[in-house]
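Scroll down for the structure; my scribbles are underneath it.
Yeah, one chain of the complex is gone here, protein chain that is, but the others are all in their spots.
Letters are used for the chains, namely A, B and C, taken in the order the chains are written, and counting of residues starts over at 1 for each.
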């Protein structure tokens, strides 16, 4: 069954991911949901003269749709969320990036005595053909879901912070064609999503990718009795474990460690053999190094998972 | 001119990169050097029963050839070292990886109360066709120079530590077809190299890639008056800046910051424009997250460097 | 007025600090509250043979009493919580510390491949005269409140994690004679506390201090219109700002930065002068370096705050 999560059904956006809000929609395993997301600034940057600090105040940034409950989902299960399509919507120029006072990897921090950055907004045309940066440069349209996660058991995490429930990971691999696996820790799973990016470099350097409003189609399946410590992702060629932590080496450590266990538990590898193999052919994506916790995805090509020609 | 840096000319390997040893070879800008490197364990692991701790004692690990002086190189210049070819040498199985007591990302550390890891050695056949891990798995032959650097002005850095002089970066991009740019800080530049890997995953997870002895052919050119704060790399499609630091986010920060400056100084970008563009299409390689300092390379595709259709 | 927050009034302990639970008690500014706290393991470790992993499961550790609402408290205000007294209660041996599988600064981490630590429990007699470790060693009775904080605006933070709302800071200075200032971000402020320690070293090395059930008497005052970014503390001789972050240098940075602003805003210092003075006479307490975020308190002696002999 296909559900249209209209703005009327959605009601107010959520700025936390947690178990304290009633589901706006309940689906069955295997259902499809079409969600309509706004950008990270709730569409309040309407032209390049708008100062981000004038329209976005913590903790009310990065609005999410949801929660979506899945029938029968209980703690100890997992959700498999397949990304079917992501389309840009809204009037042009619909893509926005900006420089903020105290946000970004090369920016001054609020916990120091430096002067803030100037606030600069740049708006760009986004179509499925590409993102027109200027007369010389067009970025490829490589859209993904920046924030996606399930409710923790008792916590409510702000929508800017990724952790072991998913959240604001800004991982470009959460894109059409891939499936993200998320832990169920509260009844129903309680899926939230939003913060779509039209494209993004590794680490999301200045902290703001090409943000855009989007129509997102996902398929949600329930996997019973699969306890996940951290989110995982799979596409045609790869399996990826995802770590969110700080400092960044801890995120890499979490991701690789989870991947070792995935290889041992589901693919029959010996622990040391998996550790050795990832040393030689493991790959790492730095997703974000600007949010309250940093995100790394570690993956292995599926060709190395075949044992004995199987 | 092509120089053969034989073991006789080389003499003893060096375990530091610094200005305190006389050059073993002096070349002119544009000359080619063929170097013969031993593996990180100085070829002392001769079969899988050898315990690494029995043959390698700090600081005598990761032996390097050099220093190679370049005529006319003075502080404020740079060396461009083009990697022409890397061939495996020595009797089979010539590739070695291993588990050590206290080394690697998922390993216990010596500065804690955990039990050490078992010492496990794995030796594999390496040819230019691939690395035969077991009957099911063959890794691609993707060789690179793990350690390469020029002498600091007054320091002598151990051969295990990367820093702004290069060193043990374990960056898989230092491979045939690419050119690494290194700062000249002491007269002659004083180039050291070694620690060739037949292949390696991002981060060098367990701390030991497929180490092998190699015949390495490089071309060394002197670039006058180009002061580099950090190493840089270029190949047909990319320019990459390299940061070595700890925690890992600092290495990423250094690399991206240097790349912004490179784009501004050599490609005519505005500072904020470069920062924005890298946010959208910058890429990061995590090279090592196991050595005393961690290494990240940040790059941009050259297609984005063309302004006005040039 | 003095309130006795009995277990009947309290009802269930809370494992989060957030705005989603109705106050168990509402007080007026200036009122005194006597709270009865259980230890971090909810008194389930009854003898040294109990394995911590058998009785404590995340997220149900570190139980807190509260929330206590303060009449008239609104976002933008602050609470001043004066610690009047802390007394040990319950049958002897009432103090407990323990070694857990994957917790503590010198312990293996769950996100690595190391073997876990053995689970060792040590129970000790605690009186206001001291803590009897063994026949040779008595630790001084220096009790403090390990976890104290006010509700974030929309988040619910688990009781193990400190942040800018306070929480599990494990700061030994939250002791009788001192006053901690906490931000009001939700209506009523919503104060939670628990996790009393009979004594603790800097950093709380193994992750478990001398935990004990306690009778805690506090006085709560409302300070209107004082917006705090981070918790602060004051006693007879010192003012201290508190940072909670990771890595540890970020906690120190937050604390010192906040202290500079405190000196500028409330004591008339020039920004650079405050920065210089703290360089020479600032002091830092490392409170915890084992929880999900680390805690540092930076302080200055009040003698340096007097200007012109005032």
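To be clear about the criterion, a contact is a pair of C-beta atoms (placed from the backbone, for glycine too) under 8 Å apart; a residue touches a chain by one contact, two chains touch by 3 or more.
It should be emphasised that the depicted structure is a prediction, and the values quoted were computed from it without experimental measurement.
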Neighbouring displayed chains - absent chain, whole complex: A, B, C
Of B:2, B:28 or B:153, the one touching the omitted chain in the full complex: B:153
Sole residue of C:89, C:248 or C:264 that reaches the chain not shown, by the stated touch rule: C:248
Those residues of chain B which, in the complete complex, touch the missing chain: 15-16, 18, 20, 59, 109, 111-113, 152-158, 243, 246-247, 250, 253-254, 257-258, 260, 271, 275
Hidden partner interface residues of chain A, rising order: 105-108, 111-115, 117, 247
Touching residues (missing chain, whole complex) on chain C: 97, 99, 104-106, 120, 122, 131, 133, 135-137, 139, 199-210, 246-249, 252-253, 256-257, 260, 272, 275-284, 286, 289, 294, 296, 298, 304, 306-309
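The definition used in the following text is that only the chains that are shown with their structure count from here on.
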Innermost chain, where centres are averages of C-alpha coordinates: A
Cα-centroid distance, chain A relative to chain B, in whole angstrom: 33
Per-residue overlap in chain C, given as positions that touch at least 2 other chains: 111-113, 247
